[in-house]
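Before I ask anything, here is the structure I am working with.
With one protein chain withheld, the remaining protein chains of the complex are depicted in position.
Let's look at subunit A:
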């Protein structure tokens, strides 16, 4: 049997046996990525909506900047957060480096621009449809932001899933700021990198398959939620 075959078997065994070490790693991955997603959404979505409706000097540059930040390499985001959180850095006294909190901060910094840029695109299209209507109610851009976010919620779900996917898949940032400490900051992606380093390619790939299965599950859950809400609303 080849490496791919043994990886699939190993992945099935990992899920079937519910290996506690792996479950811990998986739980941390989900906790970090979902928390980062929540924080990034609180900043990114309102910012995206505001950029969709408001017109102000420098808006164009901001939009281009955010679009560019979607391509921010995770390892660079990680390095910036590392230098900020290091004991010798400006936020050193909080002792956050090599903790899950540091990983949340790094991932939130990584995906907030993605959420802002993508939601700006989605909501701008919506805003073009609604603008006259909302204006006729006398709603200014600031007042329109919550309405727009609510009306665009299903489209924004896809935006959130894109952000979650990016967070769950990245290894560069969490490796640098988390340190891949066993039982503390080891996530699925850093565990995969570690097993690859050890030359245990089937186990690395098996962990990758488990991670993909979880991401698939989250996406299916989101889709089911959307359909249920769609029926409820109709």
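By our rule, a contact is a pair of C-beta atoms (placed from the backbone, for glycine too) under 8 Å apart; a residue touches a chain by one contact, two chains touch by 3 or more; residues count from 1.
In this text, contacts and distances are computed from a predicted model.
J.: Consult the UniProt record of the chain that does not appear here and report its protein name from "NADH-quinone oxidoreductase subunit C", "Substrate-binding domain-containing protein", "Peptide/nickel transport system permease protein" or "Carbon monoxide dehydrogenase medium chain".
T.: Looking only at the record, the undisplayed chain corresponds to "Substrate-binding domain-containing protein".
J.: In the complete assembly, which of A:39, A:131, A:169 or A:194 touches the absent chain?
T.: A:194
J.: Who touches the missing chain here, A:17, A:182 or A:227?
T.: A:182
J.: Considering the whole complex rather than only what is displayed, give the residues of subunit A touching the chain that is not shown.
T.: These residues of subunit A touch the chain that is not shown: 86-89, 92-93, 95, 97-98, 179-182, 184-185, 194, 196-201.
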